[in-house]
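Selected chains only, in their assembly positions.
For clarity, chains are labelled A, B, C and D in written order, and residue numbers in each chain start from 1.
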Amino acid sequence: MKTRLSPATIALYGSLVVLALAYLMPVYLTLITSLKYPGDISLPQSWQLPPEVNYASFAEAFALLQPNIVNSFILTISATLLSTVLGSLNGYVFSKWKFPGSEIVFTLFLFGMFIPYQVILIPLFQTLRAMNLYGGLPGLILAHVVYGLPITSLIFRNFYAQIPDSLMESANLDGAGFFQIYRRIIFPLSIPGFVVTSLWQFTQIWNEFLWGICLTRHTANPITVGLAQLAGGQAVSWNLPMAGSILAALPVLLIYIVLGRYFIRGLLAGSVKE
Amino acid sequence: QSTGHLSGQLEIFSWWAGDEGPALQALIDLYKEANPNVEVVNATVTGGSGVNAKAVLKTRMLGGEPPDSFQVHAGQELIGTWVKADRMEDLTFLFKEEGWMDAFPEGLVKLIGTDTGIWSVPVNIHRSNVLWYVPANLDKWGIKPPMSWDDFFAVAPKIKEAGVVPLALAQNWTANHLWESVALASLGPDNWDALWTGALAFDSPEGVKAWELFGKVLEFTNEDASSLSWQQATDMVVDGRAAFNVMGDWAAGYMSTTKKLAPGEGFGWAPSPGTGGEFMFLADSFGLPKGAPNRDNVLAWLALLGSKEGSDAFNPLKGSISARTDSDLSKYNDYAKSASADFGKDRIVGSLAHGVTANEGFMNDFASVMEMFLKSGNAEAAGKAAQQIAVKNGIGK
Amino acid sequence: MINRDRIKAFLTLLPSMILIAVFVYGFIGNTFWLSLTDWGGVAALAENPVRNYAGLSNYKELFTGFLGGGFRQDLVNAVYYSVMLLLGAIGTGLIIAILLDNKPRGEAVFRTIFLYPMSLSFIVTGTIWRWMLAPQGGVNILPTYAGLDPLKFRWLSSTGAIFEFNWQNLLQIAFYILAAVLIIGGLMSIKQNPTRALRRFLLPGIAVGLAAWLFGDLLPKALFMEETHGFNLATLGIIMATIWQYSGYTMALYLAGFTGISQDLRDASMLDGATTAQYYRYIALPMLKPITISAVIILSHISLKMFDLIFAMTGPDNAETGHPALNMYLTTFRANDFAKGAAIAIILFLIAATFIIPYLISSYRQRRTR
Amino acid sequence: MAQVELLDICKRFGTTEVVHNANLSIGDNEFIVLVGPSGCGKSTILRMIAGLETISSGEIRINDRKVNEVMPKDRDVAMVFQNYALYPHMSVFENMAFSLKMAKLGKNEIRQKVDKAADILELTPYLHRKPAALSGGQRQRVAMGRAIVRSPSVFLFDEPLSNLDAQLRTQMRMELKKMHLKMKTTTIYVTHDQIEAMTLADRIVILKDGRVQQVGTPVEVYERPDNRFVASFIGNPPINMLEAVVHRTSDGDAISFCGLTFPVTLPDGCRDQDQVLAGIRPDSIKRDEALAALPEQWLIDGRVVVSEIVGSQSLLEFTMGEASVVAELEGRVAAAPGQTMKLGLNLENLLLFDPDTEQAIR
């Protein structure tokens, strides 16, 4: 009842601050390591601030990762766009144009969200190859679009479920058909849905690694693969991998910090909470 | 044959990154000089000894997107894998055109070829069975490089007591690497060769003994091995945290190029214990996969690799010796000179860990056997398992 | 009457349906078929590889074969890994959610801090944590700042293991687990329906347990030699990193759940005399059971496809921290053993399916009755 | 402007039939109200008329044209939904213009029609607002506007006032009534609010479990319900139902319940000693001055259970024998619980029902 400094509030804030510090530790370490000169990096001093700040790691890491970053942007943006648009249409049908068996179809869609992707890796690989899409970004985009369908359809379906049916019926009485209702009523109302879904897809695709490494040739490697290359071999100059990690995390972190609200909505929507 | 008219791309696939990168870069620079219109894509996949690169390469090849030219260990790794699968082009014509049939040692050409053709261009010779140390440190501790494993076992406990790791080891593939040196010491070169022809079984008493010796050696290695890269293991030696390290002679390149240590003074070497007079070799080579998108560019690249100029630009940086018999030794450092001399006079055997003696299938399964052994330390079982995979992969009988 | 629109709707969905049918179900079927072949070895790399039907031999080899030891350890790792991740992430997330549910000042900032790791890629996390967990630095030297001795634990390379068991006794262990599940199920339902609980669960459970204990030695051995597997301590580091990354997720789920509980319910429980702890214990948590279930499902699913993180943290060849998802990649693409890789994938899939399918079916039923 | 006819309409969802053979004929300009408990099929019938729901069997005719297969937009009906279903991203103007736009009318024509409708509904100042910036009553009017702008021949309303608070509801109800008086469009109106039903309807249709129970004017269904359900459903507080026995002797007719016997005129439908249910409306029970108008034999003593004052009237629950009876009395009665009170039953309005078939006995 009281809001004074009771032991309970001290415990509350104390534990929150300790936890928060623990959660921030890795970033701190990453940041200071990336700002050190390779010579200043040593394990026993890993927590100390850089004696001399070295911004060059970032330029160097960026130079190395630049092609990957470009690839990732192309990949992420186009796959996100395509899968959200398709997801929106699917969600529209799943929530507003149910047909006999549509719930089963939807459940079958959802299943696609939960499979370990290893189980489709070999056929996916062969199929892309047969389609002449192996190695480049288009193949990777296709994979992300297809396997993004379940989650985008789910988010949109749940989003559209909040739009009252009577709105559709009203538009129907007003003389609008399937596509007109979508274009004039549903689509303008789904901007928040698009934001949520595309943020979610953006982070997922940006962060994906398995397909990146299995389905692309060197010139088409996304950022995660680039970073793994950068960090994988040498354990000597840790400033580079750390700077690379920061570069790789930056777009999603920015999205998260600026648009966190929507990101969390996507996260919750993705949890099929019924 | 300068071919400045070439254009397009050339994708070179290798696992040479970081410290090994400059050597490759020297080659690429040479190539670019000659072919300014070709855009060279340096596709490296990091991970020592190609642990990651091999998987990525496989996806590329299977995906019908072969890189223009890729790094591969000469020997069974190439032949037992890609040649058998009929994915490589025969390079005999190139060898003939360039006059390499004479430039390379005959034995080497045999190892990279089969009855039906020659499959890759070797760029270097590495020695696998080398023991590394820092002379100053050894003096400090009052020990000498061991000539045999028994010598080693004599001094190791002392060093260990002093808080120094007697033998630095890194992640799993370096265990294979160590094993082959130990096994060679235990078996002797003839039995070693016999293993790979199937004449000697892995689970024979000799084979099992090799595992037992290996087990004993492991007792003197560092516990955190599996989390270290080979460079970090070498660092341990350089920093004085460890006394010795068995590693291929790319470690010489690392120590001299990256760590700026002078061969002979900053770091010293010896044949790994019990293998004096034996040269366990491996060679990196590049091939031409069928369906390479820029075949002409590749041919120019391969020609450069095999040339004296290319070879002498590359090897001094890489810390290896040239595969050619006519290389200009003045460009090489002291280590390389000594290795080159040894190559001329020692008994040559092939490396297992680096793909000379066995195909990839065996090597992979062997990694599982190694894991099993690292965990259980059961030499008998390891021998049996190794024999089983040898049979499975068409080596043993 | 509205038929034309209905057809349009169906046609709109059709392309996606076909894509899902092919890319999900077709591919799973294809992988299953591949797992029954002998596609592997050198011939696998040919342009047109030959594949022969080989029955279940790949599975047999994985579970009882000589070289399957690595896979078996990976499988055990995966199980321990999932369990630890579930306990860790749900526990931590729940605690943080409860703390934040008290609406402290700066709640939004705290929420952001706890949730940001979730937005990172596993590769980034792995890279960072590899450095954090380096043996002589990072986490291990933190205690020195408090004047204590540094930790000596080798997070990623320890070879220690606990909870070890012999794979040979797999069948016996399976029976013990069955017995435990039955007994726990019985105890949980004994309140509602004692006779049923006794007949259906408790008695059979005890019987199975006793039988496994008494006659366990008579059961066929799963393996020809002793092979111990356990909870490898080296996975602790990976588990820590994953918890760091995903506890924010469970926190967000629970926090949303807590916020969704009407203030009235909280007030009512206060008036009923419940303390804050009792409120969470008796009211909030039981009400959020669906959230707990989805968290379990999603975290298990994540822990099952764990590949990137291990790849980035300990590399592909660290046997101690192996995982079937990684093993599948290596088996397929490095060892050219496509059929066995497919078999591992199918095993992963089956494990995932055992809890996803019931979950999906129940959510389907819910949707339909709504 | 239109007649609507429902001929033997059935509606099945899957295997459950929710509307059973509904027949209804709605005349030009009529204001018909559908009432019934939740889930009885009111909305379903409305939606079938609108064409939003297919008809499982039977026929719907609008202006003598069978419309079973006609698209909703071509039926010339307009519907107002319970939650108004305003397009939240469109301004009031755009909301009202939407159907005209869909019908591809010219810009000017649209503006004219919308302006006219806005004028009637006093919405002109709000034409550029989004629905979110309107009050409940204004939104309700926009929903109306969207319907009238098309000048349809039938209006359909599905509980249009149920989202408003009591005072506003009373006000909008009167507005609706005025509007109908002005425009005279045939209207079908669904509600579960009795007051709305009684005040607005030309005729009320009472539904239960998908079956039409009775169709009639408000006064008819209140005073002459066809069955027990209608009698109980209409009227708040609900009718008192007492188990009774009728007597037809040469002395005249009588009925006895709660241990008392009252002389009454019985309908022809009942015979001596029949068990019946006697329905007495709370407002048929009188007190004080009003007693004078009743015959002596209809007076009783009631034991007060609880009394409530509701506006200028009072509700009194009292026991009479074993039975508990509610009376709605004129004026403010302050009666202490337990007190005995002189009351009169106006048995002229007595309703009798067969206890088995539950049909009215007439």
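Remarks
Convention: a contact is a pair of C-beta atoms (placed from the backbone, for glycine too) under 8 Å apart; a residue touches a chain by one contact, two chains touch by 3 or more.
What you are looking at is a predicted structure, and each value in this text was computed from that prediction instead of being measured.
If you count every protein chain in this structure file, you get A x1, B x1, C x1, D x2.
Basically, only the chains that are shown with their structure count from here on.
In this assembly, the C-alpha centroid of subunit B lies 39 Å from the C-alpha centroid of subunit C. Averaged C-alpha coordinates give centres for subunit A and subunit C that are 20 Å from one another.
Residue positions 2, 135, 315, 329, 333 of subunit C each touch two or more of the other chains. Shared contact sites, meaning residues of subunit A that touch two or more other chains, fall at 172, 214, 232. Listed in rising order, the residues of subunit D touching subunit A in the complex are 47, 50-52, 72-73, 77-79, 81-83, 85, 87-89, 98-99, 102-103, 146.
Taken together, the subunit A residues at the contact with subunit C in this complex read 12-13, 15-16, 19-20, 23-27, 29-30, 33, 42-47, 86, 89-90, 92-94, 97, 99, 102-112, 114-124, 127, 146-147, 149-150, 153, 172, 177-179, 203, 206-210, 214, 224, 227-228, 231-232, 238, 241-242, 244-245, 248-249, 252-253, 255-257, 260, 263-264, 267-268, 270-274.
Taken in their complex, subunit B has these residues touching subunit C: 47, 51-52, 54-56, 58-59, 61-62, 80-82, 84-87, 171-173, 223-228, 359-361, 364-365, 367-369, 371-372, 374-375, 381, 385, 388-389, 393.
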